[in-house]
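One structure, as structure tokens, below. Some questions next.
Missing here: one protein chain of the complex. Every other protein chain is in place.
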Amino acid sequence: MPTILGQNQYGKAENRVVKITRDGATHHIKDLNVSVSLSGDMDEVHYSGSNASVLPTDTTKNTVYAFAKEHGIDSAEQFGIHLARHFVTSRQPIHRARIRVEEYAWERIETSGEAEHSFVRRGQEVRLTQITYDGSSWEVVSGLKDLVVMNSTDSEFRGFVKDRYTTLKEARDRILATEVSGRWRFNWTDDEQPMPDWEESYARTKEHLLQAFAETYSLSLQQTLYQMGARIIDHRGEIDEVRFSLPNKHHFLVDLEPFGLENDTADGAVYFAADRPYGLIEATILRDGCAARIPVDLTRL
Amino acid sequence: MPTILGQNQYGKAENRVVKITRDGATHHIKDLNVSVSLSGDMDEVHYSGSNASVLPTDTTKNTVYAFAKEHGIDSAEQFGIHLARHFVTSRQPIHRARIRVEEYAWERIETSGEAEHSFVRRGQEVRLTQITYDGSSWEVVSGLKDLVVMNSTDSEFRGFVKDRYTTLKEARDRILATEVSGRWRFNWTDDEQPMPDWEESYARTKEHLLQAFAETYSLSLQQTLYQMGARIIDHRGEIDEVRFSLPNKHHFLVDLEPFGLENDTADGAVYFAADRPYGLIEATILRDGCAARIPVDLTRL
Amino acid sequence: MPTILGQNQYGKAENRVVKITRDGATHHIKDLNVSVSLSGDMDEVHYSGSNASVLPTDTTKNTVYAFAKEHGIDSAEQFGIHLARHFVTSRQPIHRARIRVEEYAWERIETSGEAEHSFVRRGQEVRLTQITYDGSSWEVVSGLKDLVVMNSTDSEFRGFVKDRYTTLKEARDRILATEVSGRWRFNWTDDEQPMPDWEESYARTKEHLLQAFAETYSLSLQQTLYQMGARIIDHRGEIDEVRFSLPNKHHFLVDLEPFGLENDTADGAVYFAADRPYGLIEATILRDGCAARIPVDLTRL
Partner (left out) sequence: MPTILGQNQYGKAENRVVKITRDGATHHIKDLNVSVSLSGDMDEVHYSGSNASVLPTDTTKNTVYAFAKEHGIDSAEQFGIHLARHFVTSRQPIHRARIRVEEYAWERIETSGEAEHSFVRRGQEVRLTQITYDGSSWEVVSGLKDLVVMNSTDSEFRGFVKDRYTTLKEARDRILATEVSGRWRFNWTDDEQPMPDWEESYARTKEHLLQAFAETYSLSLQQTLYQMGARIIDHRGEIDEVRFSLPNKHHFLVDLEPFGLENDTADGAVYFAADRPYGLIEATILRDGCAARIPVDLTRL
């Protein structure tokens, strides 16, 4: 046979699960999008179509909903760990499970009454996690996407290489804006280790990321990116690796000279917010001595 | 000639303009997407291709940026009024201008320093306004879209009509969730009238809308919709008409009986959040005695 | 009561229905997205939440699927007519039904065997129709969206108005590209009239639209738009009104002079395809003597 099967995985993607817990009149909400991906001894289904080792993707969906009821959802990470362990330990042909979760945040609507069951979706960023388990060790990579940030000053871009195709002018004051997509890998890998506080870790990591973005006087987006990652590694002992993919959301000063108007970055600057093309800056920041495991290309979930 | 020209309009759509104003180290941001649409004596360009009456769409774009510099952006509404007045009064063949604006909200990133030039996009809803001017009277319709809200209880759906095709069970306790798209029309139509405080009006109207959603014990989404509109009309004297388009974002209780699990709306309910199809409830609420002018189908901008 | 209810409608939107018919080994596919919207005596459900006149949106969904089985889907238009008639004539409080349909086209995959049950989605445009019925007369508006077309020459833009904000250069040769969104209204309004051949009408109308776009030497996009509509009215007696919304998908000649390269519209021109902003040209073309009924803003379905 001239062809062989390589890496393969399967499961049910994008199971939308909402869980409401009630503490008297005060309700709490968890709103997740859960994707299951399983690997193992699956050669036969590819070669001959025999499903004898295949747990249906429909079953993985049912399991997600049943586990939300049976075990609750303390955090996206904890929920993913429950699921991954179940698939790997309960089904012999399955050797590896990867659970990806998107989480959508809600805040309460202020009302005059006592009731606390009304919510409005925050919409600022989507929280992410990916749990991988092979029966012996864990990999937990969490992160976020769609977080749009801007510094309206304290950003330069100068001293760069010029070649035959360079026309860009140096900038001493520009807008720096990006839509953060970030992932961070935890050094928790073993059931024997104490588990991080996933909720606290996410809240603090997002805070560090935002503050490093805001407080760095930027000579390049690469430098800002590095500061964002280094700040996380420095402050969060549970995280060993961070990767960011940062589009440079260009804001160009509009040329208003033809209309007799000066438009510089002093007070009252008017910018055109461009769509495409955009600079794209990507890098990994590591705790010294740690190996990189987050893929170069950050994917959707 | 057997064919004739009917209503027509043209302009530059989706001009993305960002303006930064500086109050010492404290910066302020206005982030708009502005679309211009002009009508008037434009028969010839359609019939023969003569552009003798056509102000280029490129010029309307330039005007947006120049006006952001010259006149500033106090509010989306005020900015649209400036632009509409300019196009109708400065160009003889143009009889009507319609300016549509999307506005994106930003909040400050908390930092340890004094500087106030760092922002994160809120992402909760997109604010909208549409200004129409024909040289004598104004129509201002503002609104929002993409505002996702949920009540986790205090919603029923019972006592409905049953026909041959009805299988739905009555519900005494369900999730009510929707993505609000709303428009409200101001009774300011004339330069002689005092102009509303557009920023204040928007903030209060959004608040009323949210509170009416949260505080209504809902027997149907139609009833909730009506309460949301009536609350606005009752409290905001500057608004005469409201229209909502409310998709019923269905959250179905998952059937967990096959797995020996009870899943009702008491504590710990697990729901499947569905995408399509969805109920779609649309209605206009009017101040008594006022005529309806907002179109039946709410459009994008 | 200071507020009153205005226009209102409700129903189930985006019912995705696929029907496979078999002619021996040769299969045929109809792939639709159907949205139902009903109006009538619905004051009480808005004012008090009484559902005594409300046929659930869930029932309208069931009806779509049941009708696909019982009556088949000869065409999107015919299917919508069946549904609209049913809702208006079978339920007393419902006075008006509006059915919107998107249709997705598939073509066959060529295979070596006899079987004809394999398809690939065409993806070129989405076909649309909207059926409105009030118990006595019909309005059928069909159309399409997402049809992207380009002329790589035979387009000018000159002789336009210049004002203080005009910087655009005249163009004697440019790319003209747009993404066609069009709607056309049939003069079939009465069950007594012979019904058009909906499939044939759509195929020919799309052909006329494309050929008018291709064959018009364009002095402005407005002129091209008018020719597209006039060609349809001239050739298709069943259609009285056409409306187009045509974004001018700008393709800008890239300035390569800084690199010592000439880049004009002669052989080998290189263009930057821009996203935003874009010109937006919208107009109605009517058979002489007919009234306009298609709304100014074309909406999604």
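Chains here go by letter, A, B and C, matching the order in which they are written, and residues are numbered from 1 within each.
In the analysis below, a contact is a pair of C-beta atoms (placed from the backbone, for glycine too) under 8 Å apart; a residue touches a chain by one contact, two chains touch by 3 or more.
None of these values were measured; they are calculated from a predicted model.
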From A:26, A:89, A:137 or A:166, residue that would touch the chain that is not displayed: A:166
Which residue of C:195, C:210 or C:290 touches the chain not shown here: C:210
Among A:8, A:89 or A:193, the residue in touch with the chain that has been omitted: A:8
Given A:59, A:78 or A:189, the one touching the chain that is not displayed: A:59
Chain A residues that touch the omitted chain in the full complex: 1-16, 35, 37, 42, 45-59, 61-63, 66, 90-91, 157-163, 165-168, 218-220, 222-223, 225-226, 229-230, 233-234, 241, 243, 247-248, 276-288, 292, 295-297, 299
Interface with the unshown chain - residue positions in chain C: 16-22, 27, 29, 31, 62, 65-66, 68-70, 72, 106, 109-113, 115, 117-125, 146-154, 175, 210-211, 213-215, 251, 254, 256, 258-259, 261, 263, 265-275
Interface with the undisplayed chain - residues on chain B: 164-165, 167, 258-259, 275-276
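One rule holds for everything that comes next: only the chains that are shown with their structure count from here on.
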Same-site or different-site touching of chain A by its copy chain B, using the half cut: same
Of all other chains, the one whose Cα centre sits farthest from chain B: A
Distance between chain centroids, defined by C-alpha means - chain A, chain C (Å): 38
CA centroid of chain B to CA centroid of chain C, Å: 23
Residues of chain A whose C-beta touches two or more other chains: 258-259, 275
